[in-house]
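All protein chains but one are shown at their positions in the complex.
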Amino acid sequence: MSPAELAAASPLIITATGACLVLLLEVLGFSSLIRNFVVICTFVLCLLTSFRLGDFNDVVFSGSLFSDSLTMIYFAAISLAGLFTYLISFKALKGEGVTSGAETDSLFLFSTAGALLLVSAANFITLFVGFELLSLSVYALSGSALKQKASSESAMKYFIMGSFSSAFLLYGLALIYGATGFISYAEIAAVIPSIRSQLIILGVLLIMFGFSFKVSLVPFHVWTPDVYQGAPTSVTAFMAVVVKLAAFGAFLRLFSYCFSDPILFESWSKVGWLLAVLSMTVGNVLAIQQKSIKRMLAYSSIAHAGYVFIGFLALGQNGGGEAATYYLLAYSFMSIASFGLVSLISNNTKEQYDMDSIASYRGLGEKKPLYALLLTIVLIALSGMPPLIGFIGKFFLFTVAHEAGYTGLAIVAAINSVISLYYYLNIIVQMYFTKDENASAKSELGSEEMIKQQVQMSIPKFVVILCTLLIIVFGLYNRPLYLAAELAFR
Amino acid sequence: MNELGLHFNLLISAILFCIGVAGVLTRKNTIVIFMCIELMLNAVNLTLVTFSVYLNNINGQIFVFFVMAVAAAEAAVGLAIILSVFRNFLTVESDEVAELAG
Amino acid sequence: MDLTFSSSNLLSLLVFSPLLGIIPLILLKVSNKQAGLIASASSFISFIISLKVFLSFDKNINTFQLAESFDWFPSIGLKFILGVDGLSVWLILLTTFLTFLVSVSYSSVSEKLRGYLCNLLFLEVGMLGTFVSLDVLAFYVFWELMLIPMYFLIGIWGGKNRVYAALKFVIYTAFGSLLMLVAISYLEFKYASQVGSMSFFLNDLSMTSLSFNEELLLFLAFAIAFLIKVPVFPFHTWLPDAHVEAPTGGSVILAGVLLKMGIFGLVRFGIVLFPNATLYAAPVLAILGVVGIIFGALVAWVQTDMKKLVAYSSVSHMGFCVLGFSMLNVEAFQGALLQLINHGVSTAALFFLVGVLYDRTHTREISAYSGLAAKVPLFATVFMIFMLSSIGLPLTNGFVGEFLILLGTFKGIFFLHGGQIHSLVLTVICTTGAVAGVVLGALYMISLYRRVVFGKYDTSIHGLTDLSLREIFVFFPLLILVFFIGLYPNYILKDLEQTTNFSLEQIQNVRVDQPEILNKVSKLKSNLPPSNKVLNNTIDKNIEVSNI
Partner (left out) sequence: MFSIFKDLILSLPLSSSLTQSEVVLPVGEISNSPLVDSRLLFLPLIPLVGALLSYLVGGKPKVEDDHHSDHDHGSSHDSHAHHGSHDSYKSGMSLSAIVATTASSLSFVLTLLLFTALGSGVSDSIVASAWSWIDAGDLNVDFKFRFDHLSAVMCLVITGIGSLIHLYASGYMAEDPHQPRFFAYLNLFLSAMLILVLGDNLLLTFVGWEGVGLCSYLLIGFWFKEMDNAKAGQKAFIVNRIGDAGFLLGMFTLFYYTGSLSPSDILAKVHNMPALAIEVAAILLLIGAAGKSAQIPLYIWLPDAMAGPTPVSALIHAATMVTSGVYMVARLAGLFSAAPHALLLVSIIGTLTAFIAATIALVQNDIKKVLAYSTVSQLGFMFMAIGAGAYSVGLYHVVTHAFFKALLFMAAGSVIVGCHHEQDMRKFGGLFKYMKFTGISYIAGTYAISGLPYGSGFFSKDSVLWATYSSTGLASTIEVSNGIFLNQALWGVGILTAALTAFYMTRSLFLTFFGTYRGHGTPHETSFNMVFPLLVLSVPSLIFSFLYGDTLLTYLAHWTRSDFLGGHHALLENHTYHQLETISMWVALISAGLSGLIYTFAKGLPAKISSLLSPIYKLLLGKWYVDELYNLVIVLPLRGISRVFFILFDRILIDGLLVTGSSVVVDVAGTTLKKIHSGTMKSSLSLMFSLFVFIILFWVIL
């Protein structure tokens, strides 16, 4: 193996081995602590090895995998996000009715492997295999709370709709293969300008179907609210972050590398902007209607996908990919923090009938001041207020939209940000501005007691606090994030 | 393979694909829906093989093998999920599995 | 204006000095009294620093002074460039001063005092940052930074309908500012495509060449954000709600500082970045200002809630500022800028006064009070003085600003339209409207005063006591300011002159490289009154240059 091949393969090998090892350990009867340690080590190793990729700019394994800085950035982001979501899921999963630890642990790792494969794919076969590996593991993950109706329902919906859409993706891949005769990105990119076949554009549209489904762009979003709500919260976080990172990464790679032909770009962007507008608008408008916070965050993630997609429309110009990546990275932090907080908060409010209803956040500012404060920061960041992390990302997207001539899109995004403020702030209203009527009895617990509860540090809490701090720090000092985004599209 | 054969095969696979789509959209039983999805995948396989033969290029056929493997895995995961749904809901009719809404 | 750098880092020190209070307030578990003490001390330090800034400011140099520049985000050219001119130096002083007064009078808040003071100090960071930023994006960041603390101040410590009011405030303001963000990004894109590098520095961005339509649209986006904040007539309905629901401190800051941001933005950015559009849109702004003046005054007259009345009076007063700004001549402009400070003093004091009543009796209904003069004479006297300052009685601060604006309006309309028949109507509307506003202003204020302070004392009002020592401490400096500005406005006007001259130079240097603007400007030129000779010449010169 050449160094480049080694660099590209090692994270994949590590995660896949880790996944198998976890299952093995379970069979051999090792304690869950060791298993957890192995999983964490796998993620950390994966993260560390992925940095090697930055030294190369190659296609390896006879045109199967990329070994370059875009891969590096997404590898790093995915493994870090995987690590964080795994840490968040630590005790939470048990609370949500997930029985067997080993399977979920290995599924986390398998899906991470799939995500890595998807991002690094350099031909259609690896793309499809990565896509399916990721999807199948996540289908299983979302159904991992076996005894819960919601979980299995969401798994079923995700599975059926996901398979349906991957069939479309596959059909699209097949059509492009037919039209060009190649399956590797580089070759396809080379021949597309000389082939003006309707098959290609049809294929591109079908591929867009598949990817739009994974990143939940309207109208391919229909699964998102149900699945996000039904799946265990930490799995939801995993879906919202890792899956999105991987799918968007591959999506970006495909469109910036493989389908970068200007005339082709012109052709699909005729309808592409519609996806962005619909995603932003439908996502935000529907988020207002939600009573469950997970469902609300699902719709908000649809809207954020719409924002990211603005970057796609500017792929023809400098900076489109960077802006999309930047926003995606920023969104990942906010997403981990928000779902992590939801998971933490609902775990602590088990006695409530509606675990994740927005109404149950009433008076949280008094009951759990720390969580309430963190959630407030995260929500404000999600709404794109300066100086938090979401702001500069949005600004980049606006700038590239102007460059690509989509000023109207920027205005739509701005108006949507205003709409989104409404529902984000509504949570704050519940937490701080309204008092919980039935809380009077509970609050007799004494503030000392509550503070003691709050102060006890657990791993998920640590992760959430870390993410929130990063949201603030990267908001004020966005150089690292920007460099990452820039590096990806060097 | 000549042009006519190509178009014929492609048409067949497209029709198969559409049948699959129609099945997914109209049927209620999740197992039937799942079979329809398999049909869609196989329709694509046909397309791939057709192109592969037409273009005299082995890639398509390799692709088909991967697709088949994935389909098998999909079947395993899918059936497991449907099983768990049946355990919880005592039905596999998709319309009755609708607790999540709003 | 150019920058005069300073090595003292005074401005960044100033902007972040409230952190001195915020950090201990967050980290330490302190009692209410200690918290109040910490916040007061911290805001006092800010005030002292701002005094130092004020003293270091040299009004004879026409630059942004005490400038500092930090690379914030070098890859996109975002710098944190700070600097003050004659206008911002006063607004800074006003900000730190009012924040200090508000934090001193913390005792009107009993619940969650720490949070209240934290938000207040955060708000101060935002306000100060907004006033010193010379970098458009940094300005925007601080501009938005003010939103959330204010949202909390209204939402947590507000009255009955606080959720609605807070949300309305945020949504209204965010709507405007996000459009501004779109405009900033567009401007930046234009600049980058012309220059090849990115920068958000005011002076750089003002070099961007834009088509007239682009400029007008961008100006519109900026102006909407600013006019919502002012607030100008059709965008004003957030203000009464926000004021009524906000706690006293929130109202004071809102009226005293936040409302100034709109005009400040127009002066600092609107006129510099989009001089042609400003000139073009000025008559519309003038009409909006006049409508605001009359509308605010009339509606204030029929209010039954004291705070709402004062809130609508703000609409009316800020209408004067918009009118003065849009005249684009020295007198009105100076008047508008001075009026910003005046309004900050008088209306803030009026809100404090309403707060004094509310703290004691927990109602703001005008009809609940009667004959207070007999019971609380000191309160009545202080109230009287601020009321008079608010209606612009000569020798109080309110008069000078209003007078200059009116005088300039009389001149300015002629400048803009040179007595053509159709614009004569505009002249009459603007001047008469504004003067009518002066009369109506007296009407609602005097009527409020009569209903509350005069008449038979209603013995059913319980718990009413005269001003406490702490309250006297709050009002006394404001009283001094009322008369100081009223008697010796030149002290401030001299500082404001610098900003005024610079802003009006922008208008004089309207770029006449496009035929449509050339047309408009030459039309203006033919209508100039004799007293605007300088301007006349400048425009002449520009036209000549462009003809060559």
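Letters A, B and C name the chains as they come in the text, with residue numbers starting at 1 for each one.
The criterion applied here is as follows: a residue touches a chain if its C-beta (ideal position, glycine included) is under 8 Å from a C-beta of that chain, and two chains touch if they have at least 3 such contacts.
All figures in this text were calculated on a predicted structure; none of them were measured in a lab.
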Considering the full assembly, with which of the depicted chains is the omitted chain in contact?
A, B, C
Answer key for A:S32, A:S62, A:Q289 or A:N318 versus the chain not shown reads A:Q289
Among C:L11, C:V299, C:L323 or C:I507, single out the residue that touches the unshown chain.
C:V299
List every residue of chain C that touches the chain not included in the displayed model.
168, 172, 234, 236-237, 240, 295, 298-299, 301-303, 329-331, 334-335, 371, 373-378, 388, 393-395, 399-400, 403-404, 406-408, 410-411, 414, 431-432, 435-436, 438-439, 442-443, 446-447, 450, 453-457, 459, 462, 466, 487-490, 493-494, 497, 529, 531
Provide the residue numbers of chain B that touch the chain removed from this figure.
21, 24-25, 28, 94-95, 97-98, 100-102
Since one chain isn't shown, list which residues of chain A touch it in the complete complex.
156-157, 160-161, 164-165, 201, 205, 209, 213, 218-220, 222-223, 225-226, 267-268, 270-271, 274-275, 282, 285-286, 288-289, 419, 422
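The criterion applied here is as follows: only the chains that are shown with their structure count from here on.
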Chain centre separation in whole Å, for chain B relative to chain A (CA means)
26
Report, in whole Å, the distance between the mean C-alpha point of chain B and the mean C-alpha point of chain C.
65
Within the complex, chain A is touched by chain B residues 10, 17, 20-21, 24, 30, 33-34, 37, 40-41, 43-44, 47-48, 50-51, 54-55, 57, 59-60, 62-63, 66-67, 70, 73-74, 77-78, 80-82, 84-85, 87-89, 94, 97-102
Mind pulling up the chain A residues that touch chain B in the complex?
124-125, 128-129, 132, 136, 139-140, 143, 146-150, 152-157, 159-160, 163-164, 167, 170-171, 173-175, 177-178, 181-183, 225-226, 229-230, 289-292, 295
Chain C - residues contacting chain A, complex
73-76, 137, 140-141, 144-145, 147-148, 151-152, 155-156, 162-163, 166-167, 170-171, 174-175, 178-179, 181-182, 184-186, 188-189, 193
